[in-house]
Each structure stands twice: as C-alpha cells, then as structure tokens.
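Just passing along the structure, written as structure tokens.
As you look at this complex, bear in mind that one protein chain is not there, while each of the others sits in place.
Going by the order they are written in, the chains are A and B; count residues from 1 in each one.
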Amino acid sequence: MKIGLFIPCYVDAVFPEVGVATYRLLRHLGYDVRYPEGQTCCGQPMANAGFEGESVALGERFEDKFAGFDYVVAPSVSCTAFIKLNYPRLLKGKHECSAAKKTIDVVEFLHDIAKVDRPLGRFPYKVSLHNSCHGVRELHLSSPSELNTVKFNKIKDLLALVEGIEVVEPDRPDECCGFGGMFSVEETGVSTKMGQQKLMRHMATGAHYITGPDCSCLMHMAGIAARQGCPIEFRHVVEILAAGL
Amino acid sequence: MDSKEYILGRFRRNVGKKYDMPDLGSIAGITYPDPLVQFINITQTNGSNLFELKPGDDINKLIMECYPDAKTIASSLPEIRIANRNPETVASARDLDGTDVGVVRAELGVAENGCMWVPQQCKEKVVDFISENLVILLPRDSIVNNMHEAYRKIKFNSYNFGTFIAGASKTADIAQVLVVGAQAARSCTIFLV
Partner (left out) sequence: MSTSHSRLADKFLENDKYAQWHDNTFWGVRQKRDRMADEVPEWEQLRQMASDIKRHTITHLDRYLEQFEANAVKNGAIVHWAKDADEFNSIIYGILREHDVKKLVKSKSMLTEECEMNPYLEAHGVEVVETDLGERIIQLNDQKPSHIVMPAIHLDHHEVGQLFENKLGSEKDNHDPTYLTYQARLSLRHEFLTADAGLTGANFGVAATGDIVVCTNEGNADMATSVPPLHIAVMGLEKVIPDYDSLAVFHRLLARSATGQPTTVYTSHFRTNRPTARKMHIVLLDNGRTEWIANPQHWETLKCIRCGSCMNTCPVYRLSGGYSYSYFIPGPLGINLGMLRDPQAHSGNVSACTLCLSCQNTCPVKVNLGDQVYQWRQQLDEFGTANKQKKFICKGMDAVFTRPKVYNMATDNAHLANHIPSFIMECGLNPWAKGHKMMKFPKKPFHKLFKDLEKDEDGK
C-alpha cells in the first residue's frame, strides 16, 4: 500500500510538527509513506470565500502530484472534506478525479484502514477533545449531536490507545468554534465571540490540553487563548497519538 | 390570462427533474407496550389533569369537584347536566365569552404526543377555545400509538372542522418563560370514559 502524505499549506507553514507526527506515526505502523514535493493548498480557502474557480488548477495539480498512490493521507479534516466533496464537481470534464476517492483524513485512516488497536504513545494529561465541524458533519469521524443515530467517535477510540490520557469533551461537544476560514475575517466579531465561548467550555473541563483533528480550529482557539492568557495548550490528535513513539 | 393559469404555466415551464413519491408504508411508527399508559404519562408532562372514570362515577360531580368555583359551564353534550350554556343554541359565538368550564368530547387520543381529536360537535366550536378551563371526555379504548395511526382513523362530520388538542393553551413568547393560559383554555382536564 503506497501512501502519499498531503500536508496542507497552513500545516506546512505554521504547524510542521503535525506533519512530522503524521509521518512518524504512519512509519511506526509500517506504512510506505511518500511526501511528493511541490504541494501547496487544496483550494478550500478561496472556495469557501466564494471563488472556487481559483481551486480548479490546484485540484488538477493535486491529481498529478498524487497519481499512483493508494491513499492520500492528510492531517486536516476541512481540507480532506473539501477535496472529497468538491473536487469531483470542480474537476468534472477537466481531469479524472481519483483524489476524492483516495484522500482520507489521518484519523479515519488510522481507525478504518489501519484499524489500529495496539497501544500507541504516552500522554499522561487530561485532554479536551475538539470535534471539528467538517470532521463530524462531512467526514463522519463522530456521530453529530443533531442526529438520532448510533453514537460513536473515532477520535476518542484512537485516543483510548494512548497511555495515561484522560479524554473529556466540552459542553456542546460538536458546536462550531467560529473559525470558518474567510468567516473569521468577514465576521470577526462573531467569530471571536464563538471562539471565546468555545475556549471557555474546553477550559471548564479542567483539561491541560485541547486536541482536535484540524489545526485551523486549534489555531483559532490558540490565538484567543494566547490573547487572553489562558493556561491551556493545543495539540493535533496525531501529535498525541505519536507522543513518545 | 388569469393568475392561476399564469402561475401553473410558469411552474410547468420551470420545473426540472421530477421526483417520485416515497413509500410511506415503510415507516415504522413508534409503538408502546401499553399506549394508554404512555398517553397518561404524556398528559402529565404537558400539564393536563387526567382522571379515569370508574363505573358508577358521575361525571357532573367530578367536574364540579375539579372546578368548584365554576359558575358558567358550557356544553352541548347531553350527559353534562350541570351545563348552563349550550354552544349549540347560543345566538352568537360571542355569547360563550366568560365560560368557566367547557366540556367537549374527543374521539381519539394519541400516545406519542397527547393529542386528542376533537371534531366540531355543535354550532359554535369556540367552546373548545374560549372556555377558561376545558374538560375533554376521551374514550379510554380510543388511544392509538402515533400520528400515522391517528391520521388514518380520524373522521370528520358535516361541520368539516376538527382539531387535535394537547392540553391547555401555552406561550413562551415573553422572555422564553413558559406560561400556561395564553389565548385559549387556561387548564385542561381529561376524563377517560
């Protein structure tokens, strides 16, 4: 099984350690992982802002970059969701879209493809889980609180493999943190207020860390936490899974 | 061209893909081991009073025990002897204003939500709504599980009006505080007969 690693632009530029953890974890599990050079962005920021036409060329590049891989694994739910849900439509008639089928968020890959069940890293802290919207409602990493369906949470399942960890969820466990890409720019007031409230709910759990499957949500809340001087730290799920490996 | 033709013509020109009607028969509507027990429970949560009439009980006496201060009692039901206003014979619906207790008959109760089917049964249906307190007589063997069953069973009479009633009138329009007794009945008492 050949795995291509997709490290989205903002993870590359701001959170390289998340890329490193993803790579280390996949290697630890024995996978053949490649990182094709010259990757940039999936196109989501422009598309959510209303310019999805600007994403088409990026989609074509993505197809070329990751031709020949069985899976494209990415540590970001919103980028993965964008590729899976929008590329087939955006690339229609221009390029064969295989990316949508083989691109997978790292959490889903570990849970459903790798089916990891052996102990992973050690992280002896209380961690509050941030269920990012696109992970919940587009990639189905957990059961959305709105639906009357069987309750599950793939992120929680994976974190249970970490030694010493205590995982909690905040009140309103899958309510949006208020990032929303261009939303945080156009609607700064509401975005910040949502982030402050979300942070408060995470803090109320008494956790030492907030973790989640998407760095953009974490970045939003971390920026607010730093501004307010809140004593809480942020880690992407893969960083915790790979801690100490 | 009149508006109807104009509207339907525009619709026919503009409609795209047409969708089939789903098979509603496949819905597994909720059922209860004892629908009557569920009905009694749900009437408690919606704030209604409920009494089971035993053989030999006098409904008139029981109503007066529930509403001892009631002076004006309206009903078109022959067994309600305490009634002193008849919605069948009043000159105008307005004449039922000031009714302390109205007594009506329901034909069916719904276990899942406490709805009772009250078809119009006299000239002025306002008795269902204008009475300060509403008493509903409901046959105990009429309880169905859910609205799917209810909508297959309810019947209209020649008045061509019917309403499901589930308790007393309510509102939370002021600061989301629940207040019982908005524009219609301020209390609801159900007698299972």
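The rule we apply is simple: contacts are C-beta pairs under 8 Å (C-beta built on N, C-alpha and C of every residue); 3 or more make two chains touch, one makes a residue touch a chain.
Since this is a predicted model, take the numbers as computed values, not measurements.
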Among B:36, B:53, B:66 or B:184, contact with the omitted chain is made only by B:184
Candidate in contact with the missing chain, chosen from A:1, A:57 or A:245 = A:57
Tell me, which residues in chain B touch the chain that this view leaves out?
-> 2-4, 6-8, 10-22, 24, 26-30, 42, 46, 92-94, 97, 110, 112-115, 120, 123-126, 128-130, 146-148, 150-152, 156, 159-177, 179, 181-185
For chain A, residues touching the missing partner are 7, 9-20, 23-24, 27, 35, 37-41, 43, 45-55, 57-58, 61, 133-134, 137-138, 144-149, 172, 174-176, 178-197, 219-220, 222-224, 226-227
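The rule we apply is simple: only the chains that are shown with their structure count from here on.
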Return the distance between the CA-based centres of chain A and chain B, expressed in whole Å.
-> 51
